[in-house]
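See below for the structure under consideration.
As you look at this complex, bear in mind that one protein chain is not there, while each of the others sits in place.
Our next item is subunit A:
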Amino acid sequence: MTPGPGRRLIPAYLVTGGRSTPSGPALDRLAVLLRTDAELPPGAGTEQRRLCGLLDPGALTVVECAAHLELPVSATVFLATDLVASGHLRARPPIPRAGEIDRSLVERLLVGLRSLH
């Protein structure tokens, strides 16, 4: 799939301020991000504002935010991690975490898929 003639990707270093590691544990691409009530400070960056604005109406996973903002997943993880640390976002790890798929979960998935027929 080819993206349309939209915005150009923003170099990741502009989002991360040149850092190579985020300010907290790395978020999974399926971590769910939610906006808190905390107001962004006047000096907040454009990308911080875009991410918070996107999440104002509802929750999305990291990878969905990356797609909507046209940012690399790694840069979105940086942004989100900082905004979680500053209290502007909440992050919920995906359930199950990686490697925790069990039988009951797959059985529920199968019941659901069969009902979609």
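As a convention for this text, a contact is a pair of C-beta atoms (placed from the backbone, for glycine too) under 8 Å apart; a residue touches a chain by one contact, two chains touch by 3 or more; residues count from 1.
Just so we're on the same page, contacts and distances are computed from a predicted model.
From the list "L-lactate dehydrogenase complex protein LldG", "DsbE family thiol:disulfide interchange protein", "Nitrogen fixation protein NifU" or "ATP/GTP-binding protein", give the UniProt name belonging to the chain omitted from this structure.
Of the names offered in "L-lactate dehydrogenase complex protein LldG", "DsbE family thiol:disulfide interchange protein", "Nitrogen fixation protein NifU" or "ATP/GTP-binding protein", the one UniProt assigns to the missing chain is "ATP/GTP-binding protein".
Spell out the interface residues on subunit A facing the chain that's missing from view.
Output for subunit A: 1-3, 9, 12, 28-30, 32, 54, 57-61, 63-64, 66-68, 70, 72-74, 94-103, 105-117.
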